[in-house]
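Following this message is one structure expressed as structure tokens.
The complex appears here minus one protein chain, its other protein chains still in place.
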Amino acid sequence: MMLVTSILTHLPHDFWQMTSPSIHPSIGPSIDLRLAINDLAISREGGLLIQGLNLELKAGQVLFLRGANGSGKTTLLRALAKLIPLHHGQYAINGVPHTADHAALMRQLLLVGHRNAGVEHLNVISSLRLMASLMNIEASPEKIPEKIPEQIRKKIMTSLDALGIKPLAERQISHLSAGQQRRLALARLMLAADMTHRLWLIDEPFNALDDDAARRLCDIITSYCSQGGSAVISGHGTMPLTPDMTLTLGTSPSGELS
Amino acid sequence: MRAILNPCLAVIMADIRASLRYPGDILSGLSYFIMMATLIPLGLGADQGELARIAPVMIWIAVMLASLPQMDRLFSRIAKDGVLEQMLISPTPMTMLMLAKIIAAWLIIILPLVLAAPVIGIMFGLALDRLAMMLCFLAIGGLCLVMIGAMAAALVLGSRQSGVFTAIIVLPLSMPVLIFGVAGISALQSGADMAGHMMLLGALTLILLVLSPPVTAAAIRFSEE
Partner (left out) sequence: MFDYLANPTRFRKISAALLPVVVLVSLIAFTLGLYLAFFASPADYQQGETVRIMYIHVPAAWMAMLTYILMAVAAVFYLVWRHPLADIGARAMALPGAGFAFITLLTGSFWGRPMWGTWWVWDARLTSMLILFFLYLGYMALADGFERAERGSKPACLLLLVGVINLPIIKFSVDWWNTLHQGSSVLRLDGPSIDPAMLKPLLVMALAMLGWFIAITILRMSRLIMQRRISNLEARESWS
């Protein structure tokens, strides 16, 4: 109740303008505009960490989010997943504004944060199965919740295979190494690889990966983008993948776009 | 509807499966529960009448204290692993996922204690002829305790010393559960009518059912901001 009132009273003043394409043509519903950010500002601990950010990411494009530690990469990614409230401005994913219904916006994105979201006491399959359910990508109705539907099991196996951890499928999460757990987190991307409208938000994926995993991830992202998917990937230094756009945070208040 | 139900079932199943991986944990919770009850006759003396009189209180306090440490761990681990983050960005409403979490916690934490309660009952010389009703009281009151515990565990996420904080939040709020629950079991003992007690406990459950999942969800959202 409280939160409903809070949300209702806290719609930005220009919420209604935002949904009308005549005033903000860039944020109107569009199939090939994956992400549109308009004058975004995020505050952290009493100061503005990011401000005046404008950005457009088209279908099939990769955005590289570059910056030093503490420059706001994670904050921006989490804000795009609506985990952190905006200070100012607005954004839309696939034309769905951030003020829209929670479920509608969440169906447009997929976040791999710096935590791997593996359930420590479960094995790899069960953990991914839970994630698949949370991501609402279970297609077939299931009769017995105890059993994993064949369709989902196949999807999970393909995902594990794509990241080279298929032999670990029955292994318990807490017995995996840090790199293996990271691969498991990235396998979540593959679960939804056929839903190319979902914007991938990936936080520093290349950090804990070995060469093999990095190459696999590059392949996954490249193939996803060739089918019209888009991704925002953060990191520092360079990326083993050629991005279509690079946003360097921390250089000036709004970041530097190239 | 299925988009809400399926993830909730998955959350419950995942929790049960994870707890079954280490059945020893459930067992040690149970031993703690029974050992606590063993201490009282050792201190109070073995007078059966006296023991039977305080048995309802003993059982309730043992349930509260035995469930508290487990309640405190309800979210801390999955918060650190980032599972809660994924729940927050799920299209399924967080309130529903938290309701699933509460049901799972009831199955894992409370149900074993409820099933072990007759053992304490026998040790304290309780009349067990209305056992089913007693278990019913414990089960419903236990649901209230879990709902209060979930709120508290979510509120203290990320604080400096979550264990103590959970306790000082949970205990005052669970006073009504203790009062209605003990009165109910005492009424059962004396053979008095206990429909009124059951209804009061039921009303409390309904209030908490409306209050707890959204508060828990909101508290977790705040902790991830």
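Order as written gives the chain letters A and B; numbering starts at 1 within each chain.
Please note the rule applied: a residue touches a chain if its C-beta (ideal position, glycine included) is under 8 Å from a C-beta of that chain, and two chains touch if they have at least 3 such contacts.
What you see is a predicted model; the values in this text were computed from it and never measured.
Undergrad: Can you list the shown chains that the omitted chain is in contact with?
TA: A, B
Undergrad: Looking at the whole complex, which of B:Met71, B:Met96, B:Val114 or B:Ala218 touches the chain that is not displayed?
TA: B:Ala218
Undergrad: Just one of B:Leu107, B:Ala127 or B:Leu171 touches the chain that is missing; which is it?
TA: B:Leu171
Undergrad: If you put the missing chain back, which residues of chain A would it touch?
TA: 2, 5-6, 9-10, 45-47, 49, 70
Undergrad: Where does chain B touch the missing chain, residue by residue?
TA: With respect to the unshown chain, the touching residues of chain B are 151, 155-161, 164-165, 168-169, 171-173, 175-176, 179-180, 183, 200, 204, 207, 211, 215, 218-219, 222-223, 225.
Methods note: only the chains that are shown with their structure count from here on.
Undergrad: Counting only Cα atoms for the centres, state how far chain A is from chain B in Å.
TA: Going by mean C-alpha positions, chain A sits 36 Å from chain B.
Undergrad: Under the touch definition given earlier, write down the residues of chain B that touch chain A in their complex.
TA: It comes out as residues 2-3, 6-7, 9-14, 17-19, 21-22, 77-78, 80-83, 85-93, 97, 214, 218, 221, 224-225.
Undergrad: Across the complex, what residues on chain A touch chain B?
TA: Going through chain A, the ones touching chain B are 1-3, 81-85, 102-104, 106-107, 109, 111, 113-122, 126-127, 129-131, 133-136, 138, 141-142, 145-146, 172.
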